[in-house]
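Reviewing the structure listed below.
Removed from the display is one protein chain of the complex; every other protein chain stays in position.
And now, subunit A:
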């Protein structure tokens, strides 16, 4: 591959790529992000190749494996161009029909189209599906158009234009000015103004400076960084390079969790391609700017997402946080000025440089500009990655885009911001989502995890869950975090087990305040948020656990029991056959009975009982009724 030495050569190269491409040429794109990969997109890809071969269409149809499209629950996702027909949940055996119907006869394969669960309407194109229709995919949009291993694809959609513009037409100060004017705030969670952060690093004295991409996405329930890094590593690299130029850094690091092997692979290819074309290395595009990048894999520690810990880890040490100041902008990696931003933050930079600060800041709210990618998961119909302008009400995200709560259950709360965030109840669903509004609710933007919970979710258990997670992940360096979280967890665990005492709630509140005030880093300072927010909005659930030994959501294992109602049992044996603990007694035409001693409360029996019978119920806070005597169990 030729090295590209100037913006003119870049444009010439781009023209050459585009001249080989034809928008009207048939093309199949297949989502190959991690979720689709898990649901079998690999086998679908093999089937596509074999099918095209057997029809002699191999040279007439392009096949492109793209990154995550976002509608993960409906994967594998296959889109047929030029029409843009979207097929969902595609299996290898469907491919034959897609090729013969859609390519040869230009007909739709109806059963693979999206069906709206509420109206029964079918949609044949991505832009018609409510999930996509209400989004604004500024950052994620390119994922569906490019193969993450093909630099040519990225150049074909305008890639590296922003880099050329920044390096050749703008001074570093102008770049920083543009980012400041765009009012971009860090997407890692805290929402610090990115331009200001860059300026600190630029103004810090020192010849050697570093820039770092934080892709240690440990937040349970959030995976937008994964999707971006896997689907479009080029844009992250381009953003990083522009930032390095603005700050005056000649070296960069990309810190990726080792749990994301595909992200590491795709990124490694993107870096190699960039090096070969001269987009990394010496004298990039003839601008005189030099920049190199290294990939560093994390080793499984949530705390390494915290910037001072991440830097320790980059140096090959245990990732323990350091007090700030000094901030990394002044004394970071190897003691040199360092700027760290999250993946999504870096990915916003090319957009800002290409389209300008004015365009960017026209999107969003007064204090939070641009879009935000959320991972909308949990008890919601359309799960997946969602990108919306800042300021969209929670209700629109969950009900318009997410399609509401499945199985006719009632919405209970939405948890935002992961372990640092909080739970928001239904009465505040009209709050506009931005950094400050969420903070006012006692929740947080965090990295953008949005977990929807229905009436079956126990909020006390959720708060306990986050404490358990954090107690496990606390690095243990400072006492308030190490002990504070552990003691809160002890009290919370006792409550969910029905061993809660009067005064526990007040004790929790005291410990939460102490931990919040005294912990060294953000992990400890924000750890009490899930407890405090659930106490604020769902205090009655705590009280039911403590005073009545009852779990209102029928979820806490120690407080519930499963019971077969004799009047409803038809003796079909479905539950008995499925029970993994052999806890069900019964026989043909006999009322079944659960042995409460043996029951592990896994809930398999409820799922196994035919919907027409619904003979099994969950109980909490009441004694389990005595089963009928063996002699009285025969059914007519």
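Just so we're on the same page, a residue touches a chain if its C-beta (ideal position, glycine included) is under 8 Å from a C-beta of that chain, and two chains touch if they have at least 3 such contacts; residues count from 1.
Rule of thumb we're sticking to: contacts and distances are computed from a predicted model.
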Per UniProt record, name of the chain withheld from view ["DNA-binding protein", "NADH-ubiquinone oxidoreductase chain E", "Carbohydrate ABC transporter permease" or "Cytochrome c oxidase subunit 1"]: "NADH-ubiquinone oxidoreductase chain E"
Identified contact with the non-displayed chain, of A:172, A:195, A:449 or A:484: A:449
Selected residue (touches chain absent from view) among A:72, A:212 or A:236: A:72
Sole residue of A:114, A:132 or A:223 that reaches the chain not shown, by the stated touch rule: A:223
Candidates A:197, A:296 or A:550 - the one touching the absent chain: A:296
Residue ranges of subunit A at the interface with the undisplayed chain: 34-35, 37-39, 72-73, 75, 217-223, 226-227, 258-260, 296-302, 313-319, 375, 377-379, 383-384, 415, 418, 449, 451, 453, 457, 462, 465-466, 469, 472-473, 475, 557, 578-581, 600-604, 607-608
